[in-house]
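Below you'll find the structure, written out as structure tokens, and then a few comments.
Shown here: the complex without one of its protein chains, the others still in place.
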Amino acid sequence: MDVIVYGLVNGMTFFLMAVGFSFVYGISRLPNFAHGALYVVTGFITWSFIENAGLPFWLSILISLIIVSLAGMAIYRFIMIRVRGMPISEIIVSFAIALAILEGLRLQGIGGFKGFIGPGYVLPPFYDGVVATSWLMIDMHRLLIIVVGVLILGCTWLFTHYHRIGLALKAMAQHERAALMIGINSDRMALVALAIGSALAGIAAIAIMPLGNVNVESGYHVLTHAIAVCVIGGLGSWAGTLLAALVLGLGTTIMSAFGGTMWNNVLIFGLIIFILIVRPSGLLGKQKELEERV
Amino acid sequence: MMTEEKKPLIRLRNIKKSFGGVVAVNDLAFDLLEGEVLGLIGPNGAGKTTIVNTITGFTRPDAGEIFFREKKLTGLPPYKIAELGVTRTFQIVRPYPSLRAYKSLIVPLWSQRARRFAGSRGGDRDAVAIDLLEEVGFERDAYVPYKLASALPLGYLKRLELARCLALRPEVIICDEVFSGLSMSEIASMVPLVERLRRKGVTLLMIEHRLRELFSVADRVVVIDFGVKIAEGKPEQVMQDKKVRRAYLGEELEL
Partner (left out) sequence: MADEERRRERLDRGIKARTGGLYAVNSWREIGYLLAPRAGLVLVLLVAPLVVPGLYWQRVLCFAAVYALLAISFDFLAERVGLVCIGGAFMIGVGGYISGSLNYYLGLPAALTIPIGTLGGAVVCTLFWLPCLPLRGIYFAVVTFMFPFLATSIILATGLFRGTEGLSPVAGFPNAWVGIYLIMVVVLVSIFALRRLCGEDIGLVFAGVKDNDQAVLASAVNITRVKVYALFIATLIGCFAGAYISHFSGFVGVSLFAVDFTIMPIAAAIMGGPGSIAGPALGAFILAPLSEALRGFGQLRVVLYCVVLVAFILFKPEGLLNWATRKYHQFEHWVKV
């Protein structure tokens, strides 16, 4: 029984990891492969503020979210903007940026900069405590992840459906030419999308990293998981992202409980490949068939 | 003057196609008779290119069937349909940017169908390509066939499209607006080319907006509006039809 609750938590974790990537791609068709790097960077910056600068928890979070938003916008404004429209180049360039950032964080000995290696970096959870009922033992933080996930889902849904900028972003996503014609500036919208997407990656980092520790490998994990969720759920569909996240979350939890954690990756990658071959638009995706296949 | 009964070469029956709520083609049926030149006309957005795409396999119809002789075409991929001898030109010609004009013809000459018909000359595709270009009116001695395809003016590009079809020794060529975008002199030299094709025994289905030129070559005409056939018959008859006039010119004002 507790497998289901842990599965739910895991699903929400997947969702949080994916929502930033899905937002950026859904709005401006930019596959932001630097997503994982932004995630990790938020973690390290927050840690640095808490440990080295001694700032209070909430202030650290706020500042690092702002920083990472700006970073995402800078990546777009100075680099991605030049390869906009060529999807393969966008992937390669953003992945190269991600690699540079992630591996750069591992550098040691350049100008006295000691790299971020090792298990010593931990972020504090939101609330220290454990919920223990007769059939379930789970820490509060994990439950709070579910709350955060739902809040994010709600906020993004409301934003894209009711707020002026959100509606503009939706217009861009649905029909870029038409949106351009009525005066919505594609580049500015992409900047906004990337700012929000990076912030979402940051929020995911703050919510998820307390469960383990802050390390560079998670950057690659997050990227792969985000891609998995978006591909399986379908690009351009919130319901699809949520559904795929829950499926993957429950699936991996069940798999870990019965088979061992080794098979998780097999499940994830196998599903990605399977869906891409059989139904490239994902379970609930809305991309036109003609765009995907010859 | 005896006119023999022509057999239908391509038959469309009950074709329906919608794109996300917009009905492009609605319960369409007509025949393309062997050896004829059939015009397919109608106002913009009537669904003509959709019809071409359905016949040649680039789109699957939601309902209905298409037959070529006795073979069912619906559901076959485009290259198989071309393999059977039903070819098409593209309305917006996009030549291969990196290839020269005569080299572009190597692609269809490389196909199974062309190889079957090639016989002993099969080895030298370059020579066959140059011959094909001459057939559609490229001047052999000038440098034109050797230019980069993307550098050619539109009139030559349209001929290149026809040459691409001819490379396959087709039975049917569906011409998607071959006259559009051309200057008056370019059109004046295209019309005899169409006549030459007909005399070679190729059946033509021509989608056109330039009615005067079309009517000078077409045997029959089918008129489409909003995806529905509204008239069919000889060009002169069809233009007298009230429904056709209304579709092109709008409602008559009652003053």
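Brief remarks on what is shown
Just so it is clear, A and B label the chains in written order, and each chain counts residues from 1 on its own.
Here, a contact is a pair of C-beta atoms (placed from the backbone, for glycine too) under 8 Å apart; a residue touches a chain by one contact, two chains touch by 3 or more.
Note that the coordinates shown come from a computational prediction; the quantities given were computed from them, not determined experimentally.
The missing chain, though absent from the display, is touched by one residue of B:47, B:108, B:145 or B:227; that residue is B:108. Within the complete assembly, A:83 is the residue of A:55, A:83, A:146 or A:167 that touches the hidden chain. Only one of B:10, B:24, B:41 or B:82 touches the absent chain when the whole complex is considered: B:82. Of the residues in chain A, those that touch the hidden partner chain are 31, 79, 82-83, 87-89, 91-93, 95-97, 99-100, 103-104, 106-110, 115, 224, 227, 231, 260, 262-263, 265-266, 268-270, 272-273, 276-277, 280, 291-294. With the whole complex as reference, residues 56, 58, 77-79, 82-83, 87-88, 90, 94-99, 103-104, 106-114, 125, 164, 167-168 of chain B touch the missing chain.
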